[in-house]
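Only one protein chain is missing; all other protein chains are in place.
This part shows subunit A:
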Amino acid sequence: MAEQVAKRQVSVPLMADLAARGESPEVLFWVGCAGAFDDRYKRVTRAFVRILEHVGVKYAVLGMEETCTGDPAKRAGNEFLFQMQAMQNITTFDGYGIKKIVTACPHCFNTIKNEYPALGGNYEVIHHSTFLQQLINEGRVKVQGGESYKGRRITFHDSCYLGRANDIYEAPREVLAALDADLVEMKRSKANGLCCGAGGAQMWKEPEPGKKDINVERTEEALATLDGNAAALDALYGVESGNAGATPSPNKADNGIIAVGCPFCMTMMSDGVKNKERESSVQVFDLAELVASAEGLNA
């Protein structure tokens, strides 16, 4: 008989219900449009909720009261639409007296944290990578009891809106380090990270004519890094590169993981892996999925 895990059904708490009971949450989980609608990223949302449930944080979500932060509109130059969205969300937040917001989307994170204050919305906003790092540091998540990632090759792809935009480089890496995996860094990482190609509203349009898609370029780098394929890395970086970082290894990474912390990066890197026909050996996971599975929370 298959192993059975005791499980319970989660009824995700809605902010409106808490408010009706006169309660307020410790933190509001901002799901974001990708987290709510994109089939792949819904799994990340669910993984993150499992972690919240497991550690017993008092949280709530806005449910159908959520609406786009306006990030894609602002990056595309539609400041008017951005501000309409922002004002609407600020009204919602302030109506519920929200103080602290956590989100798994770096774009939502950046917009609410940095661009809402000019419009009167001031909140403590944290990205789920920082939140997860705190839970691990406090010992509330042990990263034990589930899937083991010990020795698995993982490379972290920095999201531009988490990294360069907000200088968060260490939190996601500390989360991954807790998995006891074999972390390998792409040469273009942290402040020098290469975009997945989806930022600035590119997610919603075809790329301009060129010789390659950006997500393919980035996926090639991630795959070559996981594989330790120095020749492929050389070809990618071209002139003015010592390429000292690559570990030569003729083998293709088996069971490698590209870790991401952003819904758009998730889409772009997954498409890239498909494009390179490597789905069988390399998977793309969000930090929350890795933590939830390592903690044995999936049920």
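The working rule: contacts are C-beta pairs under 8 Å (C-beta built on N, C-alpha and C of every residue); 3 or more make two chains touch, one makes a residue touch a chain; residues count from 1.
The criterion applied here is as follows: contacts and distances are computed from a predicted model.
> The hidden chain: which UniProt name fits, "DNA-directed RNA polymerase sigma-70 factor", "Fe-S oxidoreductase", "DEAD/DEAH box helicase" or "ABC transporter permease"?
Missing chain, UniProt protein name: "Fe-S oxidoreductase".
> Using the document's definition of touch, tell me which of A:A36, A:L183 or A:A232 contacts the absent chain.
Answer from the full complex: A:A36 touches the omitted chain.
> List the subunit A residues touching the unshown chain?
That gives, for subunit A, the contact residues 3-10, 12, 14, 31, 33, 35-38, 42, 45-46, 49-50, 53-54, 61, 63-64, 66-68, 70, 72-81, 83-85, 87, 110, 114-115, 118-119, 145, 160-161, 164-167, 191-195, 197-214, 216-218, 238-240, 295-299.
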